[in-house]
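Up next, chain A:
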Amino acid sequence: MVIFAFALDADSVLERVAPGLVWLATMFSLLVLVQRAFAIETDDGALDAMRVAGLDPRAIYFGKAMALAVELLILEVVLLFTAVILYRQTIPLDGVALLVLTLLTATCGLAFVGTLYGGLASGFKGRETLLPLLTLPAVAPVLIGATRAVESALGTAGAVVSDGWPWVGLLAVFAVAFGVGGSLAFGPLIDE
Partner candidate 1 sequence: MTTIDKAPTVQSQRAGTGTRGTRILGTLTIVSMVWLIAFGLGFSPADRDQQEAVRIMYVHVPTIWIAYLAFVVTAVASGFYLFKKSLGWDRLAGASAEVGTVFVALTLIVGALWGRLTWGVFWQWDARLTTTALLFVTYVGYLAVRRLGGTHEQRARRSAVIGLLAVLLIPLVHWSVRLWRSLHQEATVLDPDGDIDMDGLMLFSLFVGVIAFTLFYVWLMLHRTRVMAMEDMMEDRGLDEALASRRREAAMPDSEEN
Partner candidate 2 sequence: MEDAGFIIGSYVLTFATLALMSWRVLRSGRRLADQIPDEDKYWL
(Lines give C-alpha, C1' and ligand atoms only; values in the text may rest on other atoms or scores of the structure.)
Protein backbone atom coordinates (compact mmCIF):
# COMPACT_ATOMS: atom_id res chain seq x y z
CA MET A 1 0.00 0.00 0.00
CA VAL A 2 2.88 2.31 0.71
CA ILE A 3 4.61 1.21 -2.48
CA PHE A 4 1.56 2.20 -4.52
CA ALA A 5 2.09 5.69 -3.19
CA PHE A 6 5.57 5.77 -4.69
CA ALA A 7 4.28 4.62 -8.08
CA LEU A 8 1.38 7.09 -8.13
CA ASP A 9 3.11 10.11 -6.75
CA ALA A 10 0.24 12.53 -6.28
CA ASP A 11 -2.18 12.84 -3.42
CA SER A 12 -5.18 13.55 -5.60
CA VAL A 13 -4.52 10.50 -7.78
CA LEU A 14 -4.14 8.29 -4.73
CA GLU A 15 -7.37 9.52 -3.25
CA ARG A 16 -9.24 8.75 -6.45
CA VAL A 17 -7.85 5.29 -7.06
CA ALA A 18 -7.70 4.11 -3.44
CA PRO A 19 -10.61 1.59 -3.72
CA GLY A 20 -9.04 0.09 -6.82
CA LEU A 21 -5.70 -0.29 -5.07
CA VAL A 22 -7.36 -2.05 -2.14
CA TRP A 23 -8.87 -4.65 -4.48
CA LEU A 24 -5.73 -4.99 -6.56
CA ALA A 25 -3.76 -5.76 -3.41
CA THR A 26 -6.46 -8.22 -2.32
CA MET A 27 -6.37 -10.01 -5.65
CA PHE A 28 -2.64 -10.54 -5.61
CA SER A 29 -2.82 -11.67 -2.00
CA LEU A 30 -5.49 -14.15 -3.11
CA LEU A 31 -2.99 -15.76 -5.48
CA VAL A 32 -0.38 -16.04 -2.76
CA LEU A 33 -2.84 -17.35 -0.17
CA VAL A 34 -4.31 -19.95 -2.51
CA GLN A 35 -0.92 -21.17 -3.53
CA ARG A 36 0.22 -21.50 0.06
CA ALA A 37 -2.99 -23.18 1.18
CA PHE A 38 -2.75 -25.87 -1.45
CA ALA A 39 1.02 -26.24 -1.21
CA ILE A 40 0.60 -27.26 2.44
CA GLU A 41 -2.17 -29.69 1.51
CA THR A 42 -0.25 -31.40 -1.28
CA ASP A 43 2.90 -31.63 0.80
CA ASP A 44 1.32 -33.78 3.48
CA GLY A 45 -1.27 -35.31 1.15
CA ALA A 46 -4.16 -33.95 3.21
CA LEU A 47 -6.39 -33.57 0.17
CA ASP A 48 -5.96 -37.20 -0.78
CA ALA A 49 -6.46 -38.26 2.81
CA MET A 50 -9.77 -36.41 2.98
CA ARG A 51 -10.91 -38.00 -0.27
CA VAL A 52 -9.97 -41.44 1.01
CA ALA A 53 -11.82 -40.75 4.24
CA GLY A 54 -14.94 -40.52 2.10
CA LEU A 55 -15.53 -36.81 2.55
CA ASP A 56 -17.81 -35.20 -0.01
CA PRO A 57 -15.70 -33.07 -2.38
CA ARG A 58 -18.34 -30.38 -2.08
CA ALA A 59 -17.77 -30.27 1.67
CA ILE A 60 -14.01 -29.98 1.14
CA TYR A 61 -14.58 -27.27 -1.42
CA PHE A 62 -16.83 -25.15 0.77
CA GLY A 63 -14.62 -25.72 3.78
CA LYS A 64 -11.53 -24.54 1.97
CA ALA A 65 -13.37 -21.63 0.37
CA MET A 66 -14.70 -20.47 3.75
CA ALA A 67 -11.25 -20.63 5.32
CA LEU A 68 -9.86 -18.62 2.43
CA ALA A 69 -12.73 -16.14 2.66
CA VAL A 70 -12.05 -15.48 6.33
CA GLU A 71 -8.37 -14.83 5.61
CA LEU A 72 -9.26 -12.52 2.75
CA LEU A 73 -11.86 -10.67 4.78
CA ILE A 74 -9.39 -9.88 7.55
CA LEU A 75 -6.90 -8.72 4.95
CA GLU A 76 -9.46 -6.52 3.23
CA VAL A 77 -10.48 -4.82 6.45
CA VAL A 78 -6.85 -4.09 7.25
CA LEU A 79 -6.24 -2.79 3.74
CA LEU A 80 -9.35 -0.64 3.88
CA PHE A 81 -8.31 0.98 7.14
CA THR A 82 -4.84 1.56 5.72
CA ALA A 83 -6.47 3.26 2.76
CA VAL A 84 -8.58 5.39 5.06
CA ILE A 85 -5.51 6.54 6.96
CA LEU A 86 -2.87 6.75 4.25
CA TYR A 87 -5.02 7.82 1.31
CA ARG A 88 -7.35 10.07 3.31
CA GLN A 89 -10.55 8.18 2.62
CA THR A 90 -13.66 8.66 4.70
CA ILE A 91 -16.42 6.19 5.37
CA PRO A 92 -19.78 7.96 5.38
CA LEU A 93 -22.42 6.38 7.62
CA ASP A 94 -24.93 5.66 4.85
CA GLY A 95 -22.24 3.78 2.93
CA VAL A 96 -21.52 1.28 5.70
CA ALA A 97 -24.20 -1.24 4.70
CA LEU A 98 -23.07 -1.13 1.09
CA LEU A 99 -19.46 -1.50 2.13
CA VAL A 100 -20.10 -4.53 4.34
CA LEU A 101 -22.23 -6.28 1.71
CA THR A 102 -19.65 -5.57 -0.97
CA LEU A 103 -16.86 -7.00 1.14
CA LEU A 104 -18.87 -10.14 1.88
CA THR A 105 -20.05 -10.87 -1.67
CA ALA A 106 -16.74 -9.99 -3.32
CA THR A 107 -14.80 -12.09 -0.84
CA CYS A 108 -17.06 -15.10 -1.39
CA GLY A 109 -16.61 -14.75 -5.14
CA LEU A 110 -12.83 -14.48 -4.87
CA ALA A 111 -12.61 -17.39 -2.46
CA PHE A 112 -14.76 -19.67 -4.65
CA VAL A 113 -12.71 -18.91 -7.75
CA GLY A 114 -9.40 -19.18 -5.90
CA THR A 115 -10.24 -22.50 -4.26
CA LEU A 116 -11.50 -24.02 -7.49
CA TYR A 117 -8.48 -23.15 -9.61
CA GLY A 118 -6.08 -23.60 -6.73
CA GLY A 119 -7.31 -27.17 -6.31
CA LEU A 120 -6.89 -27.77 -10.01
CA ALA A 121 -3.40 -26.31 -10.26
CA SER A 122 -2.09 -27.84 -7.05
CA GLY A 123 0.41 -30.61 -7.51
CA PHE A 124 1.55 -29.51 -10.95
CA LYS A 125 4.90 -28.07 -11.81
CA GLY A 126 3.64 -25.02 -13.66
CA ARG A 127 1.18 -23.92 -10.98
CA GLU A 128 2.87 -20.58 -10.34
CA THR A 129 2.01 -19.49 -13.86
CA LEU A 130 -1.15 -21.54 -14.33
CA LEU A 131 -2.94 -20.19 -11.28
CA PRO A 132 -2.80 -16.47 -12.23
CA LEU A 133 -3.60 -17.37 -15.83
CA LEU A 134 -6.82 -19.07 -14.77
CA THR A 135 -7.71 -16.85 -11.84
CA LEU A 136 -7.10 -13.33 -13.09
CA PRO A 137 -9.55 -13.33 -16.01
CA ALA A 138 -12.08 -15.10 -13.81
CA VAL A 139 -11.93 -12.50 -11.03
CA ALA A 140 -11.97 -9.53 -13.41
CA PRO A 141 -15.72 -9.03 -12.84
CA VAL A 142 -15.11 -9.04 -9.08
CA LEU A 143 -12.35 -6.49 -9.41
CA ILE A 144 -14.52 -4.19 -11.49
CA GLY A 145 -17.63 -4.63 -9.38
CA ALA A 146 -15.98 -4.40 -5.99
CA THR A 147 -13.96 -1.35 -6.93
CA ARG A 148 -17.01 0.55 -8.19
CA ALA A 149 -19.09 -0.48 -5.20
CA VAL A 150 -16.44 0.61 -2.69
CA GLU A 151 -16.00 3.87 -4.58
CA SER A 152 -19.70 4.50 -4.13
CA ALA A 153 -19.62 3.52 -0.49
CA LEU A 154 -16.69 5.78 0.28
CA GLY A 155 -17.90 8.56 -1.96
CA THR A 156 -14.63 8.56 -3.90
CA ALA A 157 -14.55 11.07 -6.76
CA GLY A 158 -18.10 12.17 -6.13
CA ALA A 159 -19.69 8.72 -6.44
CA VAL A 160 -23.02 8.28 -4.69
CA VAL A 161 -24.07 5.35 -2.56
CA SER A 162 -27.04 4.34 -4.72
CA ASP A 163 -24.70 3.71 -7.68
CA GLY A 164 -23.11 0.87 -5.76
CA TRP A 165 -26.10 -1.44 -5.45
CA PRO A 166 -26.15 -2.83 -9.02
CA TRP A 167 -22.52 -3.80 -8.43
CA VAL A 168 -23.36 -5.69 -5.27
CA GLY A 169 -25.99 -7.53 -7.32
CA LEU A 170 -23.33 -8.48 -9.84
CA LEU A 171 -20.96 -9.61 -7.09
CA ALA A 172 -23.70 -11.71 -5.49
CA VAL A 173 -24.59 -13.39 -8.79
CA PHE A 174 -20.90 -14.04 -9.38
CA ALA A 175 -20.44 -15.57 -5.94
CA VAL A 176 -23.50 -17.79 -6.32
CA ALA A 177 -22.57 -18.84 -9.86
CA PHE A 178 -19.04 -19.80 -8.91
CA GLY A 179 -20.18 -21.34 -5.63
CA VAL A 180 -22.54 -23.67 -7.49
CA GLY A 181 -20.26 -24.20 -10.48
CA GLY A 182 -17.23 -24.68 -8.27
CA SER A 183 -18.86 -27.21 -5.98
CA LEU A 184 -19.93 -29.24 -9.00
CA ALA A 185 -16.55 -28.93 -10.71
CA PHE A 186 -14.26 -29.40 -7.72
CA GLY A 187 -14.90 -33.14 -7.35
CA PRO A 188 -14.02 -34.11 -10.92
CA LEU A 189 -11.04 -31.73 -10.92
CA ILE A 190 -9.21 -33.11 -7.88
CA ASP A 191 -10.43 -36.70 -8.14
CA GLU A 192 -7.47 -38.32 -9.89
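FYI, a residue touches a chain if its C-beta (ideal position, glycine included) is under 8 Å from a C-beta of that chain, and two chains touch if they have at least 3 such contacts; residues count from 1.
How these were chosen: all candidates are chains of the complex that A comes from, given by their letters.
These figures come from a predicted structure and were not determined experimentally.
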Touching chain A here (same complex, options 1 or 2) is candidate 1
In the complex, chain A touches candidate 1 at residues 116, 120, 124, 126, 129-130, 133-134, 136-138, 140-141, 144-145, 148, 163, 166-167, 170, 173-174, 177-178, 181, 185, 188-189, 192
